[in-house]
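Beneath this line is the structure, given in structure tokens, with notes to follow.
The complex appears here minus one protein chain, its other protein chains still in place.
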Amino acid sequence: MTVESLVFFFLAAFAVTTAVLMVVQRSPLVSAIYLIANFFALAALYLLLRAQLLAVLQIVVYTGAIMVLVVFVIMLLNLEEEGRVRTRIAIRTWITVVLAAGFLSEIVYVFFVAGTPAEGTTISAGAESLGTVESMGEALFGKFLLPFEITSLLLLTAILGAVVLAKRKG
Amino acid sequence: MMPRLLTGYAVLFPLLGFLFNGLIGRKIRNEGIIAAIGCAAVGAGFVVACMSFFSMLGLPPEQRTLSVDLFPWIVAGGFRADVAFQLDQLSVVMMLIVTGVGFLIHVYSAGYMRGDPAFWRFFAYLNLFIFSMLTLILADNFLLMFLGWEGVGLCSYLLIGFWYDRKFEKGTTGDAAKKAFIVNRIGDFGFLTGMFLIYVTFGSLRFQTVFTQAATMTVGTPVVLWITLALFLGATGKSAQIPLFVWLPDAMAGPTPVSALIHAATMVTAGVYMVARCSVLYALAPVSMGIVASVGAATAFFAATVGLVQNDIKKVLAYSTISQLGYMFLALGVGAFSAGIFHVMTHAFFKALLFLGSGAVIHAMHDEQDIRRMGGLGKSLPVTYRTFLVGAIAIAGIPPFSGFFSKDEILWDAFSHGSWVLWLAGFAGAGLTALYMFRLVALTFQGEPRWDKGVHPHEAPATMTIPLLVLALLSALGGFAGIPQSLGGGNAFEQWLEPVFAPAGEKLAFAATHGNVAEYVLMGLSVAVALAGWYVARIWYLRRKEIPGLLVRRLPNTYRVLLNKYYVDELYDGAVVRPALSGSELLLWKGIDVNVIDRAVNGAAQSTAAAGRVLRLIQTGVVRNYVLVFLAGVVLMMGWLLAK
Partner (left out) sequence: MEIPLSYYLCLSVVLFVVGVAGVLTRRNAIVVFMCIELMLNSVNLTLIAFSSFLGSITGQALVFFAMAVAAAEAAVGLAIVIAIYRNKRTVDIDKINILKW
């Protein structure tokens, strides 16, 4: 076992644990904290995959912006904890468990039984320079210039939409 | 080549005139400008036609056929139809008639239609008509010809119903227009069927291709019989022959220049032109030739008998037109194609003249059309009277006026190439023609005035009398273009058209019959019968006016049958129109439309609503259920992909 694989397994275990904890927590605020922890683990995994810029963006955008917004809303609405699960487990929950298990097993089957492509064994040699700010910038302002500009429109629309929706009628 | 380029312009000018008057004519309050543009468009066409004619004269006869390909129109798979013109001896003659007579009638209309609120519309339609007619004449394939054929039908419809709110007989002029259009559609069915058969048989719709192939076929080929019969059905519709002639008398609902241009001089001869154009095909089908000749002879005779008793000045001329068209088909049916076209030309001159003269009379009498309330108009309308008389002499076939040469040629060919029965029908028709025409002259222009005191007839303005004078000149002298050999002439007209009809002539292979003693005898007889008709008309309608009344009392049933036009309209009404109407109402509307189609449409809507009432219960509004179903779909689809 190399150091890298040790780091990977640790991060993977951390991510899965925080994710599960987020789902099972009854307090939305605690859930949000666990999700933030999960996002940090994912950012570290991005680094492991040599995606430096995205790792930074993951922390800045997700934990810094989106999750702060979520926490802000939770506190604004002053939500109480979800009520206890009702006396008997709804049939829907069972169906959910079955479907989720089926989904998981299907994908695991694809990767581990049906086989992995040859490229899937090692990270490609050029990956080191791939995730840098320089190469990402070249891609975004070159090949993906039009989508990039359209994204700004999307964000503008979202701002306007959010303002209109959240504004108190009156 | 000059004519190559020019031909396109001849068609283009009337189209431009139509577009100008049709699009912005309404904004132009000045009638002078509208009329000038309308006349100039057709006049330019006439100039082009003359130039084409003269440049063609300078060419040897075998080089006189010119093709003018403008642009491809429809190209689909192996099918191809071009907008292309074929200029040959036949189409140049038709072009001269259409643009020449058309120009005169345009000039006349400028005076006749003065003050009409829709002056611009009238000239737009007239130009559109000339455009369509030239397309019909000049087309080099059946499809383009059909376009022109439908175009002139449309213009006929628009112009018959030009005063669409005026009363006409039992309905409005709109009803007359619809009748003309629908009866023509029946003929068009024949034309279309013929066209389909031609395409299946020859694999092309180009005249040259079809006729070249046809020239190699043997006489009596069955499919050609069907083609020619179908095309002839189209011709009977457009050219008002038995059994589809019923629309032409009603077409008199339109303004008189329209009757002159469309329903006498040009459009109604389209059927004659079409049969003449397909002369090779007809030469291959002797049975069709026989039918064409018989229909023509029968129409010539029966229409003349109806014309005897009509009291509307335009109705008399309408039946006269049907009768004269019958002569043309008689000529075609006995293989005398150039004689038929010759009669088209002379008829265009004198019938346009007669109609325009009747228009001048109607104009002078303030829309009075009943000849029983006319009489003695010769004094007040000297120019109209004299020119009308020239037209009457010409149509009666009295030498040396134009009608004599063309009609006598037809009668002689009917006798020598057809049979004595055909000749006799034509001969009797000729006598009747003279009788009804001079009856019309006598009752309208001669004798004592029978109109109200308050009416003061006045001669028409110069724009109307000048065309009358020109047409009178043509009616008087036009016949000299085709003096037969037996009278010492060279029959220049026949020789001019000879190359066009040569392939058909080879199939028919007639022996030369000119210079026969019988020809002189028959010629003398037909002149005699025409003069007799004139004489009888003078006796009956000027000297001893009691005779017609006596005849009516003696033969009441015959009179009633003739007055009611052999009850053909009533027959068609009972046999076709009413069953079609009641069948449409009871079976198609209240039966199929209400019970089948409406129920199917409503049923589709109702079953959708019913299914929706059940299916909407699935929409619980609980978002998590939706997500669950969504996930189930994903799992199932992935499972299906993996299982494959």
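Letters A and B name the chains as they come in the text, with residue numbers starting at 1 for each one.
The criterion applied here is as follows: a contact is a pair of C-beta atoms (placed from the backbone, for glycine too) under 8 Å apart; a residue touches a chain by one contact, two chains touch by 3 or more.
Because the structure is a prediction, the values reported are computed rather than measured.
Residue-level contact of chain A with the missing chain is found at 1-2, 4-5, 8, 12, 15-16, 19-20, 22-23, 28, 31-32, 35, 38-39, 42, 45-46, 48-51, 53-54, 57-58, 61-62, 65-66, 69-70, 73-74, 76-77, 79, 82, 92-93, 96-97, 100, 103-104, 107-108, 111-112, 116-117, 119-127, 130-131, 135-136, 139-140, 143-144, 147-148, 151, 154-155, 157-159, 161-166, 168.
With the whole complex as reference, residues 616-617, 619-624, 627-628, 631 of chain B touch the missing chain.
Following the convention adopted for this analysis, only the chains that are shown with their structure count from here on.
Put simply, the C-alpha centre of chain A and that of chain B have 83 angstrom between them. If you check the complex, the residues on chain A that touch chain B are 92, 95-96, 99-100, 102-103, 106-107, 109-110, 114. Only residues 624-625, 628, 631-632, 634-635, 638-639, 642 of chain B touch chain A when the two sit together in their complex.
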